[in-house]
Structure formats: C-alpha cells, structure tokens
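One protein chain is absent from this view; the other protein chains keep their places.
Each chain gets a letter, A, B and C, in the order it is written, and its residues are counted from 1.
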Amino acid sequence: MEHTYRLVISCPDRVGIVAKVSNFLTTYNGWITEASHHSDNQAGWFFMRHEIRANTIPFGLDQFRAAFEPIAREFDMQWHVADSAAPKKVVLMCSRESHCLADLLHRWHSGELNAEVAAVISNHDDLRSMVEWHGIPYHHVPVSRDTREEAFAEIGDLFAHYEADLVVLARYMQILPQSLCEEYSGRIMNIHHSFLPSFAGARPYHQAYSRGVKLIGATCHYVTEDLDEGPIIEQDVMRISHSDTIDDMVRLGKDVEKYVLARGLRAHIEDRVIIHENKTVVFD
Amino acid sequence: MEHTYRLVISCPDRVGIVAKVSNFLTTYNGWITEASHHSDNQAGWFFMRHEIRANTIPFGLDQFRAAFEPIAREFDMQWHVADSAAPKKVVLMCSRESHCLADLLHRWHSGELNAEVAAVISNHDDLRSMVEWHGIPYHHVPVSRDTREEAFAEIGDLFAHYEADLVVLARYMQILPQSLCEEYSGRIMNIHHSFLPSFAGARPYHQAYSRGVKLIGATCHYVTEDLDEGPIIEQDVMRISHSDTIDDMVRLGKDVEKYVLARGLRAHIEDRVIIHENKTVVFD
Amino acid sequence: MEHTYRLVISCPDRVGIVAKVSNFLTTYNGWITEASHHSDNQAGWFFMRHEIRANTIPFGLDQFRAAFEPIAREFDMQWHVADSAAPKKVVLMCSRESHCLADLLHRWHSGELNAEVAAVISNHDDLRSMVEWHGIPYHHVPVSRDTREEAFAEIGDLFAHYEADLVVLARYMQILPQSLCEEYSGRIMNIHHSFLPSFAGARPYHQAYSRGVKLIGATCHYVTEDLDEGPIIEQDVMRISHSDTIDDMVRLGKDVEKYVLARGLRAHIEDRVIIHENKTVVFD
Partner (left out) sequence: MEHTYRLVISCPDRVGIVAKVSNFLTTYNGWITEASHHSDNQAGWFFMRHEIRANTIPFGLDQFRAAFEPIAREFDMQWHVADSAAPKKVVLMCSRESHCLADLLHRWHSGELNAEVAAVISNHDDLRSMVEWHGIPYHHVPVSRDTREEAFAEIGDLFAHYEADLVVLARYMQILPQSLCEEYSGRIMNIHHSFLPSFAGARPYHQAYSRGVKLIGATCHYVTEDLDEGPIIEQDVMRISHSDTIDDMVRLGKDVEKYVLARGLRAHIEDRVIIHENKTVVFD
C-alpha cells in the first residue's frame, strides 16, 4: 500500500476553499492521488478529502499540521490529517455470534484492512480460541444487571489501555453506557441487523418476519445515546421470499451484516467518513 | 400466450393435499405447466398454485369448479380457478405524477400485461391526453374536503361500472374511504415510495433524506384501512449517496416505484399472490 | 434546474493541475457546485469535471473559453465547457421494439432529461404515432440490402439537419456504416441487450439461455466500428432462474435495458462521461 496523508475537512461553504487547499498542496509539491468534494447546498456545508503521496511532501505530519492551521482557521474548518502508515487501533466487541467477528478477523489477517486489531472484548468466553489463534488478546468481561457498572468501567479502562481509535460492536448484545458513548463519540461503530429505521430495537428479524417484508437488511452506524438512531455509514439488503422462515432470515442476514460492517469499517479506517449533524458523508 | 387455468388454493396444512389435487388433475388428464407449493409451518397453513393447459382438460371452467368443489370442502380450502383467456379488468388511479401510469400503460400497450385496462380515474385532468392516446377512458373526479364523499361515491360507481377486478393506485395521492377498502379488500394495490415500514405516511423521500439512509426503496402493497400497513407484495431499493439531494431521490426513486409496481401488478393478474392474514405468498 | 457551466478536462497527470484550475475559477469568483477528479495511475492520465454556477462568473461561455485556453495549452488538456442552458440535441433511432424509446420519450416529456429530442429515425413506421403524440418529428428510413447506402446517406443528412450532438440507438436493429461511426465518434450511444463482453452479436438472450447463466444484463456503450466493442458507459444485470424461458428473459431484460440506457444517456448529456482509449470515466 502506498504511503499517503489523508486531509479531511468540513466547513461552511463559500467560494475559494478548493483553490486555497489545492494551492497549499501545490506549493509543497504534494501529489494528490484522490480528491473528493461535496457541497451540501441545503446545509450550506462543504466537505473535502484529499489523499496525498507522503513522499512528495517535504515535511512530516506535525509540520503539515502547523502549515495548514492558518487556512483551517480562516475557513472555520473542522479538519484532521491522518497518516496511512499509522494504522488506527481498533477494539472489537462481540457476544456469542461469531460471523461478524470471524469475517473482520479474516480480513485483517489477510491484510485487507489497514488497521491494528488491538483486542477483542466480549461478555462471553465462547470466541476466545478463535481470537487467540489470530494472536489477538481476548478479554472476557461478563455483564449482568448487578455488575454492569463495574463491567463498563473495566471496558472503559481497556479502551484506554489499548488507546482505541475505534470501537466496533460486531454483534455485541449489550447497550453501552452514555458516558462511553459520549467519550468515544464518532468512534464507536455498530452493525444493526435491519435496514434502519425499520425494525430498530430487539429481534429485528422477528419483526421483519411478522411484517412480511420482501427484503431484509443491515445497517452500520455510529453509536449515540439514542439506540439505533446514530449516523448511518452503510446499508444493504437481500431479497427473501415467503418461503424463508425466521431461521432462514437470520442465516441469510449474516452475509449482509458481515459485508455492511466490513464496508463501514473500511470507510472509517481510511478516513472516508465525515459526520455532520446526524448524517454522514462517505467518500468512496 | 398459452391458454391456461390457474388453480389457487390455501388451506390448513395436512398430509395428502398435493396427492388429492394432483390426482384430480391427472384423472382429467390435465397437463400442469407450473406448480408451486408452500407450507407455512409456523401458521400451519398450506398454499398451492397450479397452471394447467386449458385444452388438456375435457371441460370448461364451470364444470371444473363443480368437479373440484368436493375436494375444496374436504380440506377447508379457500380457492379459485382463473382463466388466462379472461384477463382481469383493471382500473388505474393517478394524480399528477405520470411515471407509474406511463409505465403501466406502455406495458399494457406493448402486450406485456395480460389484463384489460378498463379506465383511468384521476383527481386531476393533467394526464388525460396521454391516457386517451392509448384509447382508454379517462375520468376526472376532483376531490376536495367538501366534495370528498360525493367524489368517492362517484369513484365507487365507476369501479362498479367497469366491473373492476383490480384497482391500482399508481401514485394516487388521496386516501380511499374505508367502505371502498372493505368492498375491494385484496383487490386494491398501492405503490408507496419508501421501503416500508420505514417512512410510512407523507413525504417519504424527505424523511429518508433527513435520516440519512444509504438506500431508498418502494413498496407495492394491498390497501387496507390502516394506511401503509397492508400486506406487502413486492419491494425493492436503490443505492443513493450523500451527494443526492431530495430532488435526486425523487427522480431516482421513480425507477424503483415503476418497477416494483409493475412486478406487483403482474403477480396479481397472473394469480400468483395469496393473502394470508397480513402477509402474502407470491409464487414467482 | 440551476444554470451551470460544466468544465470537463482530461490530460497527462502531474502536480498542480487542480490548483491551477481551481485558482482560475476562484479568480473569477466561480462557485463550484460539484467537483470530481480521477487519477488513472496506470495510464498516467488525469480527469476532472467541475460544475460551476453560471451567474457567479462575470462573463459568458466564449470569454470563459478564451480565458481558460492558456491553462489548457500548458497542461495539454483535452477539454470542453458546456452550458446547462443549452441542452444537447439528441436524435433517437429505433426499429420495432418500443420499450427503450417509450421510456426515453417519457423521461424527456416529464422534464427528467435536460436535452432536446430533435427527431426520431426508424427503419420501420410502427412507432410513428407514439412519437408524434410527443410532438417530435418521425422519419421512416427503410433499410434493405439494396438501399443501404442511400438510406444511410439520408440518415447522415438528417443528423446534419438536426445538428445532432448525440445519436441514441434505442434498440435500432441496423449496423451503422463506418463513415457515420467515425464522423460521430463518441457521440453515438447504443444499448446492447447483454452484459458485454458476454453474448456480443445477435440474439443475446438466446445465447444466454443456451449457456444457462443465472443473471441477464444490458450494456450501454459508445458505438465504434468494432461492433459491441466500444467504450462501456453503464451496465446492469437482473437475476433469472431455470424457470425463465427465452420469452421471459426478453421481457425481464427490457427493464434492465431501459434503465441502463437512460442512465447512460443522462450521464452523457450532463457531460459526466470522458472517453479515454477504449474505456470511460463516468463521474456520478
């Protein structure tokens, strides 16, 4: 993989932003390998992502940041620049269902994901052996009504210990406390096994079966305090028919869940997602 | 198109139904060109559709019905037999949006739909010329708050006059009164411009835009008293992105709406849909 | 629809192109509503499209061209700037099959396509009434082995008479002569009823049936001298099964053909397609 910097910007829209930023990059001879723009006319907001060959820029990330800061201030930008050579640290969380976890582990193991899987945390011990085969630490933190507070304190400590840039709930069946949602705002990703906003809450396949829909889906979204209401990153669906039972739907849905979560994760770790209010811009 | 009879059955599930029905058909030398079965184990209900070459059966539809009646009684069947040579009479309803109407009219005009489009009814006069070019009567029945009752009385009279087997709401923007919903239960079909149950009610694309979903959809369903809650016949979706405005979504969604409605309509007029409680069995 | 200019560029890739172009636009205060870039690293080629609010630029198209010309020369650009207020003149060609033609006419008639449908040319007279209802001239130019040369001379004259910016073969079943292909290179679009390169040539659905594929497709491409070998603009597929006959495939395929052609056409008339060698860049 090529060594690149990713410059990601969102700011109020006005004339001259692109010129300013591209002049900046040209001044330092930066070779742009990918450029994406989006003007949200309704919100009056502008979004931009550049991927630049690191070796064409004559300085490192700190100097880049210092040099760019005046432009950022001038245009009221929310921005960051990320280094492809510093893969994000990801903590995965799961319960008993293995399909999403196994899928992500294999993608990571085969070099498809530019991320460091720092640890797996689960409220069950079932998947330990699979995780440890990959050489990844496994933390079993049971959660019961009585131990909930201590459990999530421990989990928060683990996030801190592993310096998690991102937490991925890979079919983790517990609700995170508000404090963690806030602390890791925009950095916790969940896969919900329905095409949200349909069938939020528990047992979405049962809900889908009762309603008699002809497609089932999955939604990858950032976790917020409002359960299943956070900004959507990726969604997809699969065709079913009257002959599919709930068990069939659960089985078929796994393929959509895996795929949607993997795409959402990939977009995030490549700094392709910008959150604005309760929606996302995702630069393919 | 081959001349066939379509025998459509639903009944409580038990051993021997298929044998009984296929013996019946074999006794009369009926050549089955298509056979579909479904056992809903959860509901304990059985569904079956046969398509039989009409010229292999030694008698007409009335005798067929009389001969089959004892079997139907024995197994508590809800059933009917339809004749492909007697296309269903369909009344289309529309408002100002032309895409679904134009699509259905073209399919009918080019011989793709085995149905008789008996008339078009609209609360606006905009689409008269397009309809009349096809040689189909156009009835402009304005609906206002004050005239609503008379308007729907007139519409009910038109249904009766045209002996409508099926009414298709091709983006008709008025809510039918309960009396018509009941009288034509299972015979009024609507296209809703969202992937139900998401975004029921008004302005679904606006709702979809606000929620930031990554797919938009359409749903073809039977009309019941509970708006947007009737049995779903067909659904599909289309991928969108952050760069699509509401106008883009409205435009893109038209293709899904047209396609989903056309598929739902085709299934109904070929007697492929069986309603059971609030769901459908659709034999492809 | 907003009045915009579309600046479309392709050139050898190097540092500074984006800066140069965006500076140019900023200098004249041009408000960019859409910007798309693509670097083809393998070919060493760069592609760019900007959509700019016309009323933010202090001069018209001729002055724009003159002002931009030095930059274009500096970077060896192939480029053009188009005016959304000057819709392209499109000539449609068809034979007997009406589905693609009817679909395009309806899209045009309902205001979905920003183009002027100047005329329809057909080697049959069947679809005259449908076309004339839309207020569009219909030219019946029969083509037989003996009259082929005169026929295409007449057709060439019609293209010239209508000042065709684009010719769309909407299931036109004749092969255009090499001279027309060359004269209108990059400006004649065809819909082929298979997922090319599978099933090029005649009767693609028959070929697909024989091979037993599980999906059928359609391909919108520019016409070149090499039949079915031109640059692909858009493709899509539809699932079929063993139960679909050739007639079913022909019927089902129509929906894919219509949709793929309409998307390809839309991309072209909005100046979103750039041809490079035998491939296309399509900026969504």
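Keep this in mind: a residue touches a chain if its C-beta (ideal position, glycine included) is under 8 Å from a C-beta of that chain, and two chains touch if they have at least 3 such contacts.
None of the values given here were measured: they were computed from a predicted structure.
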### Contact partner of the left-out chain, one of C:Leu196, C:Val223 or C:Ala262
C:Leu196
### Summary
Per the whole complex, from B:Val18, B:Ala43, B:Ala86 or B:Ala160 the residue touching the absent chain is B:Val18
### Summary
The one of C:Thr27, C:Asn55, C:Gln78 or C:Thr245 in touch with the missing chain is C:Thr245
### Option from C:Glu112, C:Glu183 or C:Asp236 whose C-beta touches the chain left out
C:Asp236
## Note on the structure
In the whole complex, of C:Asn29, C:Thr147 or C:Asn278, the residue touching the missing chain would be C:Asn278
### Query
Out of B:Asn29, B:Gln63 or B:Thr147, which touches the unshown chain?
B:Asn29
#### Entry: Sites on subunit A contacted by the missing partner chain, in the whole complex
34, 98-99, 102-103, 106, 110, 112, 129, 133, 241, 243, 251, 254-255, 259, 262, 284
### Message
Considering the whole complex, not just the chains shown, which residues of subunit C touch the missing one?
### Response
38, 40-42, 47, 195-199, 211-215, 217, 231-237, 241-243, 245-246, 278-282, 284
### Task
With the missing chain put back, which residues of subunit B would touch it? List them for me.
15-16, 18-20, 22-23, 25-26, 29-37, 39, 41, 56
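As a convention for this text, only the chains that are shown with their structure count from here on.
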### Task
Look at both sides of the subunit B and subunit C contact and report whether the same residue positions are involved, with over half shared, or different ones.
same
### Task
Specify the chain most distant from subunit A by Cα centroid.
B
### Query
Can you give the whole-Å distance between the Cα centres of subunit A and subunit B?
41
### Query
subunit B to subunit C: how many Å between their CA centres?
36
### Task
Mind pulling the residue numbers of subunit B that touch at least two other chains?
241, 243, 284
